[in-house]
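Working notes for the structure below.
With one protein chain held back, the other chains of the complex are shown just where they sit.
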Amino acid sequence: MSLWRYANPAEFMRVSGRVLPVLWALTAACLAIGLGWGFFIAPDDYQQGATVKILFIHVPAALMAINAWLMMLVTSLIWLVRRHHVSALAARAAAPVGATMTVIALLTGAIWGQPMWGTWWAWDPRLTSFFILFVFYLGYIALWEAVDEPDKAADLTSVLCLVGSVFALLSRYAVFFWSQGLHQGPSLSLDRTENVDNAFYWPLLVSIAGFVLLFLSLVLLRTRTEIRARRLRALQEVEARA
Amino acid sequence: MSAGAAVLGRELRLALRSGGGAGLGLAFFLITVLLMPFGVGPEPEKLATVAVGTLWIAALLACLLSLDRLFQADQEDGTLDILALSPLPLETLVALKAAAHWLSTGLPLVAAAPLLGITLNLPAPAFPWLVASLAIGTPGLSFLGAIGAALTIGIRRGGLLLSLLVLPLYIPSLIFGASAATAAAEGRDPGPAMLLLAGLTLAIVALAPFVGAAAIRLNLR
Partner (left out) sequence: MGLLVEGLSCNRAGRPVLEGIALEVPDGGCLTLRGPNGAGKSTLLRVLAGLLPATSGTIALDGIRLDRDRDLYGERLAYAGHLDAIKPQLSVAENLAFWAALHGSGGTAAALDALDLAAIAERPAHVCSAGQKRRLGLARLLVAPRRLWLLDEPTVSLDADAVARLLAVLREHLSGGGMAVIATHADLGLPEQRVLRLAPLAARAAARHTGPFLAGDWA
């Protein structure tokens, strides 16, 4: 029995239909525990006060923003190499979720930054990289929408995803060069997870698990929708020819 | 005349003859730079600080103008089919077309940039570096644009989508190119940025034809 069995749409629909309710339940539990613990039980930070609590949304969202793109890269490669339709549709399904996570990360970052730095936005390398990532998501989604023929759209978006991955990474390093090349070194560090206190560590971990599960649930749900849309399209074509 | 020279010659002839490509990009470049002082004000000191960025971004946008027709025109009149069947590899075709795009669009911008630099009060030490950064950076823009053009061949009104796909890819080139010229303007060493830009452009020129050709093959079937 191989993993590729699940690349068959019928098999995928059968299995995902059973898994999805469990995933939703786990998602709800993890998010409730992680966010509830973080918001109401974990102490305020001695420096940042209550604003630190937004970190329980900000950090997981930022992680998923990047991981969603990585998942799209892997599924795009699988489509190009093995031509499994479910893989291509999973990449398509993940894009809007990843884009939304990017927006959440940017917005929560701005809300956190306002009281802490006194500004909603700074052209800090990390903020800028996420902004760029968001633009890459937009281009990817737009290309999917623009191509009529689904298989060709899968082909072309896969190529774009590969090129985009290279340039998203390149941009990240270029942005560090730019920010240090034009200004003094970054005075605002966003690297908070490294020195985070134990009191924040566990609820943060549960929140991250919750976001991972949320992402998986949403992608499965959206992939199921995409598969149904393709089936509908195929059935309509058969109908039109009969 | 070899097959490659034939393609290059024809592309340049078409760019010059249709009154499209070359002239239009240059005119767009001039107008964009002309608009800038209206946006930021006529003070020379203020203009000097935005001169490098303005010239680079205007060049970047001017490069985009004629990109959407790079392969689409050939696909619409059946030329792309015949080219795909010809002995010339598609990779070579993409490279030649991107090169022709740079010669007809990028090169005039490089030539016009120092003149426009004067109007924006660009600091004197930055002139050679601005021209050099554009000369080294813009070929990369044309080759990246060829990838975008190949991806959007079959899309009606693909020009807007092309900008959305291609402009984010221009970010590293823009950062290194503008950094080099800015460093020169501020009396710092423009060397590192310039070397990074040159390396980036070389990598793009070497790899983009393969990606573009792959996208064309996917589009043809």
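We call the chains A and B, going by the order they appear; numbering starts again at 1 in every chain.
Here, contacts are C-beta pairs under 8 Å (C-beta built on N, C-alpha and C of every residue); 3 or more make two chains touch, one makes a residue touch a chain.
All values derive from a computational prediction rather than experimental measurement.
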Chain not shown, its touching partners among those shown: A, B
Hidden partner interface residues of chain A, rising order: 8-10, 13-14, 85, 149-151, 227-228, 230-231, 233-235, 237-238, 241-242
Sites on chain B contacted by the missing partner chain, in the whole complex: 1-3, 5-7, 10, 13-14, 17-18, 76-79, 81-88, 220-221
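Assume only the chains that are shown with their structure count from here on.
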Centre-of-Cα separation between chain B and chain A, whole angstrom: 32
Interface residues, chain B side, partner chain A - complex: 147, 151-152, 154-155, 158, 161, 164-165, 167-169, 171-172, 175-176, 179, 182-183, 193, 196, 200, 211, 214-215, 218-219, 221
Residues on chain A engaged by chain B in the complex (per definition of touch): 132, 135-136, 138-139, 142-143, 146-147, 152, 155-156, 159-160, 162-164, 167, 170-171, 174-175, 177-178, 181-182
